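Could you have a look at this structure, given as structure tokens, before my questions?
Note that one protein chain is taken out, while the other chains of the complex remain in position.
Coming up: chain A.
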Amino acid sequence: MIDIRNIGYSYPGSRKEVFTNFSLNIKGNSIYGLLGKNGTGKSTLLYLISGMLRLKYGKIEIDGEDAGRRNPDILRELFFVPEEFDLPSMTLDAYVRLNSPFYPHFDRKVLNRCLLDFELPLNLNLKELSMGQKKKVYMSFALAANTRMLLMDEPTNGMDIPSKSQFRKVVASNMSENRTVIISTHQVHDVEQLLDHIIMLDRSRILLNASVQDICERYSFECRMPGENSDDVIYAEPSLQGNNVIARRNSEKEDTMINLELLFNAATKNLLK
């Protein structure tokens, strides 16, 4: 679905390349987590996929179409929720009337449902909202647009704890079979339970590109007491309860819940093979 082939990119005025011969293939129909430290190019990759930045070299194709051409047919099936955005000073109804015609699959019922899940009224004036509320409204519109691709850059930034839980519920309940969601974030705990597929970036390298199912089949995430058997442990971090470990999963053992922070730390130390 999204084919990124040997791309190179550096910001105007900068010699430092954010991506050098970077390649990635995103098959689609899942919720992808794009994780990495600050400055590794997560947001830049989303801008490149949506055609908002121009590649130095290489190609990004969405369903065979060059993303850089900003084809309206592709833009109609792609919605990008950036970390910071502008909403015009108008009512939500006016905003929907003006913007929804650009998205042929827009569904007002989905918008209303999302707003209710976010505990927001249906008759809003966008200029009277706080930043967190604007984010919820924008995300609700994004989900209601029913585009095949939904890109979100740091969606939980600025959200309070209840809102993060609402966010997970809203995204999960509006996920469909033919939809691809790519969430770029460094706040891994906020999206841990939501993701189907993990992509970890580190300075133009892919540290990890695997489905959550694959990861959980290969590894188990446990808390072990000091002195317990550690032959199968790949990576461990001390915690108040003992040691949080990633161990090779024994097929007889049950699946464990993924711990993205632990996984990320292990990946950055090249301990996952």
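Here is the rule we go by: a contact is a pair of C-beta atoms (placed from the backbone, for glycine too) under 8 Å apart; a residue touches a chain by one contact, two chains touch by 3 or more; residues count from 1.
Methods note: contacts and distances are computed from a predicted model.
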### Query
Which name from "Copper chaperone PCu(A)C", "Sulfur compound chelating protein SoxZ", "Ferredoxin reductase" or "ABC transporter permease" does UniProt give the chain that's left off?
"ABC transporter permease"
### Message
Considering the complete complex, identify which of A:Y103, A:F141, A:F167 or A:Y235 is in touch with the unshown chain.
### Response
A:Y103
### Task
With the missing chain put back, which residues of chain A would touch it? List them for me.
11-13, 47, 50-54, 70-76, 79-80, 82, 84-86, 88-90, 94, 98-99, 101-103
